[in-house]
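To start, I am sharing the structure in question, which I have written as structure tokens.
What follows is an incomplete set of chains from the complex, kept in their original frame.
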Amino acid sequence: MQDQTKYSAQSYAADPRNDSVKVYVNGEFCPRNEASVSVFDAGFALGDGVWEGMRLINGKLLAIDEHIDRLYSGAASIQINIGLSKDEMIREIYKTTEKNDMHDGAHIRLMLTRGTKKTPNQDPRFALGPPTIVIVAEYKAPNPAIWSKGLKLLTSTIRCSTPDVFDLRLNSHSRLNFIQALLQAINVGCDEALMLDPRGFVASCNSTNFFIVRKGELWTSTGLYNFNGITRKKIIKLFKEKVGTVREVDFTLAETYSADEAFVTGTLGGVTPVTSIDGRAIGKGLPGKVTTKISDIYKEFIYS
Amino acid sequence: MQDQTKYSAQSYAADPRNDSVKVYVNGEFCPRNEASVSVFDAGFALGDGVWEGMRLINGKLLAIDEHIDRLYSGAASIQINIGLSKDEMIREIYKTTEKNDMHDGAHIRLMLTRGTKKTPNQDPRFALGPPTIVIVAEYKAPNPAIWSKGLKLLTSTIRCSTPDVFDLRLNSHSRLNFIQALLQAINVGCDEALMLDPRGFVASCNSTNFFIVRKGELWTSTGLYNFNGITRKKIIKLFKEKVGTVREVDFTLAETYSADEAFVTGTLGGVTPVTSIDGRAIGKGLPGKVTTKISDIYKEFIYS
Amino acid sequence: MQDQTKYSAQSYAADPRNDSVKVYVNGEFCPRNEASVSVFDAGFALGDGVWEGMRLINGKLLAIDEHIDRLYSGAASIQINIGLSKDEMIREIYKTTEKNDMHDGAHIRLMLTRGTKKTPNQDPRFALGPPTIVIVAEYKAPNPAIWSKGLKLLTSTIRCSTPDVFDLRLNSHSRLNFIQALLQAINVGCDEALMLDPRGFVASCNSTNFFIVRKGELWTSTGLYNFNGITRKKIIKLFKEKVGTVREVDFTLAETYSADEAFVTGTLGGVTPVTSIDGRAIGKGLPGKVTTKISDIYKEFIYS
Amino acid sequence: MQDQTKYSAQSYAADPRNDSVKVYVNGEFCPRNEASVSVFDAGFALGDGVWEGMRLINGKLLAIDEHIDRLYSGAASIQINIGLSKDEMIREIYKTTEKNDMHDGAHIRLMLTRGTKKTPNQDPRFALGPPTIVIVAEYKAPNPAIWSKGLKLLTSTIRCSTPDVFDLRLNSHSRLNFIQALLQAINVGCDEALMLDPRGFVASCNSTNFFIVRKGELWTSTGLYNFNGITRKKIIKLFKEKVGTVREVDFTLAETYSADEAFVTGTLGGVTPVTSIDGRAIGKGLPGKVTTKISDIYKEFIYS
């Protein structure tokens, strides 16, 4: 399916430097083709881990404290003992970007799992020792094609979960339900899946958070059934400061179809415009003015 | 936590031969310590795969057709193209047991993921090529200690999911919600988690299916919110043929607390007795007569 | 949108005789262009009515007793006093087909509303007098194109309702939620919408009932959240008698995607094959063998 | 049932001038008895349309921009292309009141449906051409009897719907579920139905929005499961400005039974007092002081 990836919410411009990046695996650096984990790793066998996506901008990791807090909080909630202090972890990340001589435009994925197990079963008591820590740093500039065309969303029949089934605040390695939602979108020619909450209100996309613009106001869901997004929080803050009203509310698909504009947010893409949902053009079917404005404000913020 | 594993629902007698097993990874065999997958593998980064647990008894894979059917059906449902026919896959499994000179008492875990990705993101369109196939065969005899003592269950607050969130019929690598349920049980000194369905009826354990015995009848949940278990189906069939009435019904925790006996079923353990739930003894707090009987019948069946 | 109707679940072969049919309106016959109801009619203003679709085969109304029972039961449940006995109503229908000199291949839609109101408001106490009865008879032969290609379904995000919101057993004039589901399907190039029940299991299509074939068995939903279909009941009965096992069960989208065949049933189309769902081919992406067989059996039944 | 209508939430004083009003139907004016639509109209056959109720006060349509916005937004959400600009539509409404020489005290119902269809089926692709537009203007002064006695409500067992079943923000022609709720109320001698949301909190009446007064505060539901009412919004705004605290909250039947006062709001009646619910007097069983006050403020507002 590879050629369709140009219009993924996770797309990025191809960059040949990525072929030779060194990957951090439990303190060691390896060429990307040799970076590996045991088949007994809890991440591989069970999706038993948490991760963070981060950006390196002008030599600095953007919002690093928020990312590290979320990582440690997630690890604590699933009872993985990281074995490094937060500061030590930040140093390992910088070590990785430095090892790759990266200074800007890099996207880092840090993956933390329960480590190698005695046998590939579900029981965490079979973990043998320390967790697995992998840090992948790659050059990823958001794909400009997306701004000319915008994302096409399909509302999936897969719903966001209640916290007694799976707490969406947890940035976990168990992502198959989101992949299934995305597959529904891809199968009918769309790029990303929009997802409803258990009551049928609009909640989240499969890998990004979702916003609409109505009469100049910015609307997004309440946080109960969407990702605990760091970019999302920043966009809300910046919009309030510099543009106008933000409402964190329950809203419906009908209100989404008739929105003036729509966009998604994520660490990699920042603000990405949405131009159609369920085969219907949003607004004029082009990236909207308010979307462009908040995107510019966000870019200015991250480069300042 | 390792020493507590004796009373896991997934426990087995230690066997030194397991130290030197060869693991099948994409057609190659490697010593267990060297068996690895890329950190870019969709299984590792996302829990994006399906698996099967199987038993080798007297040189034969037990219920191999049912296992392979479930594997292929699961792979189809998440759109992974395996690239091998069912017969070819069965041959790869036997090749693995033969490579290890195993003839009996082995447990095999076959793991199938969407393979290596261009970058560790959620989008399946970034998969680079064929899926990853890993086959781990180990000697696992159910731990006899469990029959003297029985499992202690705790009913978790984590609920089994509806199919619009995650279809439990899918034997996936995204298992973190079950691990969280099990952690609740472990944290208060129990061995396995019992789980309720979204309406509050008894549904499943975190890695096994659940049965109670009331007045000689065997009760188990309806199949809507529990695992699509092959051992479960066989137990139901054998009980009907050789013992008495089986009811696949919605039942409550109160009916469970006052049951005469309880047990769980799984590929590895077959029938495993449950002796307490939520700190309350079930029946006399010892493995029950009917449990022992159906366990014997099942053992006879698999060795015949 | 008109040209796309060839592949609607409600499509039929064009027939010039329909241009001159006479429509029954409260006991009078009018040319179709003049057949009208007051803008104060409860049907027009509020969807306050019930209807039946029926077929005339070889001079006889198929399953007329079931249709009339359902009509009268529906009218009673919303407290519309029809003012005609069941036999009288049947005579009015035959009067309509005779007036149009129809003997075979006709489809009749009988619409019954709370009648003209004093003012167009919601309150049934403002109804002025007798209900409105409209009978439209048209020549409608199922469109053969559908058998070469099959229907393409999209699973809608609109869910079937619980009976405390709207009882699906009621064949009502308030159909906008189903139209919205169908619009989602049309907007991404599909023909009919598949709908889930409130728990996420597969329930119904927007205007037809839904069946899958798995390993030779026929599966359909339980009746709690789908239409109380007369064709559906007949298909279940005929399949049991002449083909094999029918299971009225809760099943999931994943089980639907991996089904061998799928079809829908309705009064107009009888059995209509489904060849793709959510962009995925069902079976080989062609009308299936079992579908063809039960369709033939049904046709034989209705013409016998 | 007609004589009971005096105490409907939709009641109005009889006015002989209504016998001779001219009704607007697709640009033409006809006497009320001749105003009709085709039996093939999507509104009649399927409840496939949206409507607005408006008031003419001192020659002006009250809150006309809000009404027109809601109409166009609703039409867009069900994909009906109106074919007139908003200004043109407003002119058609004034044309209707002028044609009837109305200057004050008129209530207008504008009904917009998907228009005439090729055949009376559910599929919107069978619509033949432009939508149907009907404008009914009548003299409707709220019935003074209601202020001496107040409305008697019954809490219906019919629940307000979630937006994945039917979005209550849509002012649609598919109203049968609300009529069923109202029938329950009428059958035990009440005037209007109170309805709960899916979780059991108080949400809405069948044709009006619902408010209670507790210790001088005004409470009403959150907007998630009640009508998107224009009068409701105005009452909330006026109360905040001129009286005191308004809380848009989830509240329970018990809190409603023990409220000091209760009332409903709608375009036709403005503020209408509620004096009993489920056979229990609210407050002293008479229209309350705060209710009278906000009603007076509202009347003053609309006549200013």
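In this document, chain identifiers A, B, C and D correspond to the written order of the chains, with residue numbering beginning at 1 in each.
Just so it is clear, a residue touches a chain if its C-beta (ideal position, glycine included) is under 8 Å from a C-beta of that chain, and two chains touch if they have at least 3 such contacts.
The structure presented is a predicted model; accordingly, all values stated were derived computationally and were not measured.
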Per this structure file, total copies of the shared sequence (4 shown): 6
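We take it that only the chains that are shown with their structure count from here on.
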Numbering shared by both copies at the subunit C-subunit B contact, with half separating same from different: different
Distance between the centres, which are taken as Cα means, of subunit C and subunit B, whole angstrom: 44
Gap in Å, rounded to a whole number, between the CA centres of subunit D and subunit B: 56
Chain centre separation (subunit A, subunit B; CA means) in Å: 31
Sites on subunit B at which at least two other chains make contact: 79, 162, 164-165, 170, 198
Graph class of chain-chain contacts, one of line, ring, star, complete, other: other
Pairwise chain contacts, counting only pairs that touch as defined: A-B, A-C, A-D, B-C, C-D
Interfacial residue positions of subunit D with respect to subunit C in the complex: 1-2, 4-5, 8-10, 12, 18, 23, 25, 32-33, 35-41, 43-48, 51, 78-79, 109, 111, 113, 118-128, 134, 136, 138, 140, 157-162, 164-166, 170, 172-180, 182-183, 186, 198, 206-207, 268
Contacting residues of subunit C [partner subunit A, same complex]: 154-157, 159, 184, 186-190, 196, 200, 253, 278-280
Contacting residues of subunit A [partner subunit D, same complex]: 196, 199-201, 250, 252-255, 257-258, 280
